[in-house]
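What you see is the complex with one protein chain gone and the rest in place.
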Amino acid sequence: MIELILFFKIIAAIIAIESKNLLSAIVSLGAVGFALAIIMVFLNAPDVAIVQVLVEVVLLVILVRATLHRDLTDLKGKREFFVKVFGIVAVGAFFLGIAWGLISLPVFGSFPETAVSVAVPSEWYLAHGLRQTGISNIVTAVLLDYRAYDTLGEVTVLFSAILGAVVILRKKR
Amino acid sequence: MNILPLFILIPIGAAFALSTFDILKQERKKVLVSNITAAAACLALTVLAVMQIGKTGTFEMGGWSIPIGISLVLDGFSAPVLVITGLVSLMCAVFSFSYMDMYSGREKFFSLFLLMVAGMNGLVLTSDIFNLYVFMELAAVSSFALVAYGTMKEELEAAFKYLVLSGVGTVFILMGIALTYGHTRNLSMVFIYNALSSGSAGSGMYLAAGFFMVGFGIKAALIPFHAWLPDAHPAAPAPVSAMLSGVLIKTAGIYAMVRVLFLLFAADLSVASMLLRTLGVLSLMIGVLLALGQWDFKRLLAYHSVSQMGYIALAFGIGTPLGIAAGLFHLLNHSVFKSLLFLNAGAVFYRTSTRDLRDMGGLNAVMPVTGYTSMIASLSIAGLPPFNGFWSKLLIIIAAIQAGYLWLGLWAVLGSILTLASFAKVQRYAFVGEIKDKFKEIKEVPLPMAFSMIFLAVLCVLMGILLVPGIRAVVLDGAAEVLLNPSNYIRIATGGMP
Partner (left out) sequence: MNNMPLAYGLAMILFAVGLYGVVCKKNAVKIIISLLIMENAVNLFILLIGYRKDGIAPVMVKGQEASEFASMAVDPLAQAIVITSIVIGLSIVALMIAIAIRLYDRYKTFDTSKMKDLKG
């Protein structure tokens, strides 16, 4: 099932990159994002799916607003030849590396198995999360208690981006 | 009391406070209050960092010990980098007092500036690779906005290029983190090392290392990933260029790269060091060759940043204790003289409104402080005694020859000679000789700008004393201990217990 949606997602991604009209590219990007949200539901990640849907909606609105009333056609002209060749060669080399590298990963769906023997913090979170933090949603427990410092950084990044956008869009130099 | 969290909390708190200063009605008051807040925050960071030299320590965020939580770790590698970050940001903040008069929105500028400092401090101190990613993005996102601060064509275009390449780098780093996590189910550096040393993880870790290499290579602007730097660094306002070239590419690039690579490959460093040396020599030579033909002052400096980053990568790639000490020493020195050079370029631009070397000439006569400090910095970057650049380059060459890489030593010498030629050109066209008529009336730059340039120039002269054995043992040798022998790092990170 996941693979089926993934196929669909890749096709949508290719359409988003190759379509001639910017608005339809953005709509296809929406399809990619929402497909990811559906996959997340299948992967038992409801919280992440909610965040993904929210972020995708915000992004699509910003992107449509940014491109509306502007030049919508994609550009026809040829990009320099060697750039295209470089791109294809890079992607090809990339795949060889991936195919070789993925072999040693634990098989899909086998969490918490690891390639090496070591303590796994996720198991700790699952086993002791409710008792230690009093939160029944363990993802929230990790985000807001165990790794709250990450969340502080994340919020600061968001603040920084908003401040940056305000600075960039201001009228005076 | 443990002061490690203050390195992140002071700049973030000051940045949040600064963003509320918009309520002040008068522009003059706003500027004054912003200046004082930013300088005080940077000064506090510098003082705290200097106090930490030679110490080690750890702090568990939220009271959760690793691997359950995240902890900050101070060791022999992070302490000197913290000091130089604080020092350069203090000088750039003081420089901005006058320089940023040509732009509006002082409180927003300093807010972004301090967020960038917070990001760098955070990524230097953290012992968790995902946390490193978060703080690297904090530094990167604020630097994007700072590069585009002027919102003119050139700035926007450079910022867009920087954003795209840096965004790709970010995604690569995240993919590396994902692969590492998949193999070890851990994000804490200590436990990743424990996991990898307890059994062979196989080809996947090489793939992860490849992703990290590309990602951090882009952040550090090593050739062939350097395309964004010669655009982004010249386009930014001068104090921001000085911060980007002076500390950001080092903390987010080389520091993070060395930390992660030496951790993933702790068992066998040969492949990683070979890659670092290759990238280093490439950047060192191509960077300086590209710099030779430049006429734009700041662009020339930016290409020299690529070249000097090559020296640092090369020194870390040698992989002996002396090589690592030399790399750290050159990292510190380059922060000082490259930020000084960018401030010089900014001072010239402030008075003459040009960055083209052919338009300048004889500026020593009207701007003596700028002229003579740039002379010191040029001699320093070219590696002439008795300035700091000479000592660190000498140390790199000695380390290379000691480790049996005669050719690397030769390349380093050749690069140094070309650097000298390039800076002879800068001095000849910009500062020495006959002054042009249109520049006869200009004055020396205001006091804050002159102060920060003089301070950095004095540092250029004095930093050679880091090589005095007693001082060197405290400042420079600690890095090799934690990098080459991760069990030392683990001892520090777990609070002294073996």
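Read from first to last, the chains carry the letters A and B; within each, the first residue is number 1.
Please note the rule applied: a residue touches a chain if its C-beta (ideal position, glycine included) is under 8 Å from a C-beta of that chain, and two chains touch if they have at least 3 such contacts.
As the structure is a computational prediction, the values presented were derived from the model and not from experiment.
Looking at the complete complex, one finds that the omitted chain is in touch with A, B. Residue B:Val134 is the one among B:Val31, B:Val134 or B:Val260 that touches the chain missing from this view. Across B:Met91, B:Val124 or B:Ala145, the residue that sits in touch with the chain not pictured is B:Ala145.
Where subunit B meets the chain that is not shown, the touching residues are 130, 133-134, 137, 140-141, 144-145, 148, 151-154, 156-161, 163-164, 167-168, 170-171, 174-175, 178, 181-182, 185, 187, 230-231, 235. Annotation for subunit A: contacts to the undisplayed chain at residues 2-3, 6-7, 9-10, 13-14, 16-17, 22, 25-26, 29, 32-33, 36, 39-40, 43-48, 51-52, 55, 58-59, 62-63, 66-67, 70-71, 74-75, 77, 79, 83-84, 86-88, 90-91, 94-95, 98-99, 102, 105-112, 121-123, 125-131, 136-139, 141-143, 147, 150-151, 154, 157-158, 160-162, 164-165, 168-169.
Everything below uses one rule, namely that only the chains that are shown with their structure count from here on.
Residues of subunit A that touch subunit B in their complex: 97-98, 100-106, 111-112, 114-122, 124-125, 145-150, 152-154, 156-157, 159-161, 163-168, 170, 172-173. Residues of subunit B that touch subunit A in their complex: 12, 16, 19, 61-62, 64, 67-70, 102-105, 108-109, 111-112, 115, 118, 122, 130-131, 134-135, 137-138, 141-142, 144-145, 148-152, 156, 179, 182-188, 191, 194-196, 198-208, 210.
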